[in-house]
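Submitted below is the structure of interest, expressed as structure tokens.
For this depiction, one protein chain was excluded, whereas all remaining protein chains were kept in their positions.
Up next is chain A:
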């Protein structure tokens, strides 16, 4: 029987695109009908539609699907393991005494926003390159400091992402593919360097982290026989109600539990050990950077696959939001303006006080956690504003723009659905759905720090530029 005659046999099962009243008429007649949440592809831009069409050619699409399958396989199969801690100068590729790494795509000193300038000057003082932040600002402007994105050094940095030579770094090795990723240590509180604060209390804490906290972690991990399997721990943390970007309660507990047997064996005094435990306990965020390095480690292994349209980096420098795509190898950034984060503010602050979206932490969403795994963390909704229903909706919606689900990292509330993995530039452009990121808000002025948290989307321009470049590149 032909497909047409098959259709004639019963009531149609309709997918309705466009005029919504047709859906109601069909439903009133007892027909099954799905109404699409449709928007014009590529925001109606003919150039983008042509690019989409070009990549939908049968021969091309096969190449892309194959490349994307490989990219996602690499993300999923990556087994990032925390193998140690050390100072940046000792382990980060390309690090020098006068290098300062920052979050997001490349940016020059004069273009940096308030929080990033605050962090940079604080770091220069911390490194002993200037006596105070004023002198540090002059030095930064003088050209004597090398600025470079964390991402271009196998690193990620939360918020301003400012990383200097003597800071201690997580060292995360991809046991499957061999690459290594780095990130510095959580400063815990809200008035901290990465949020743009830089007074003496901030510098003193960084010094303590350099002299006590970091070395103790380094020595502890030297004693660890296998390293800590971060993917496994991440999966556990999700089952315990974290989404591992803004809610890290479970992950931090798991991580310190795994570190403790080795921390106590180090040669530090009991008092110093208590200081470290108290410091970790002072904020749930301790494991936040750890998950960023884990995600970075997995995604770097999927970068540079010819013909792949999978996003391997989303990062913001407070001025621009940049993405990198697997099929556009190396440090090819596609950027658009950084957006304002919408969400609840700490008492006394107003939306106009907030700096624009900043930080490499969107690497977690790029991996499939954070905003993408909100359904795993209903408790987060109070922090970022919204309802549990919305949190669940975010996770299912992200499936529309991703390639696959990660079976190793699952969401109990969604029947153990794997987290949506492998953001596909084509799908973002054709659906108009933007990745959802939940993130902290830093004050727009240097020296103040975190003032809230909320939800943000990348600027569509970054994806549009990537789409056009991909269409140009893939044949």
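In this section, a contact is a pair of C-beta atoms (placed from the backbone, for glycine too) under 8 Å apart; a residue touches a chain by one contact, two chains touch by 3 or more; residues count from 1.
Rule of thumb we're sticking to: contacts and distances are computed from a predicted model.
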Record-based protein name (UniProt) of the chain missing from this complex, from "FdrA family protein", "Sulfate adenylyltransferase subunit 2", "Cytochrome c-type biogenesis protein" or "Glutaconate CoA-transferase subunit B": "FdrA family protein"
Sole residue of A:271, A:352 or A:389 that reaches the chain not shown, by the stated touch rule: A:389
Those residues of chain A which, in the complete complex, touch the missing chain: 2-22, 25-26, 28-32, 34, 36-41, 43-46, 49, 52-53, 389, 393, 396-397, 399-400, 427, 430-434, 460
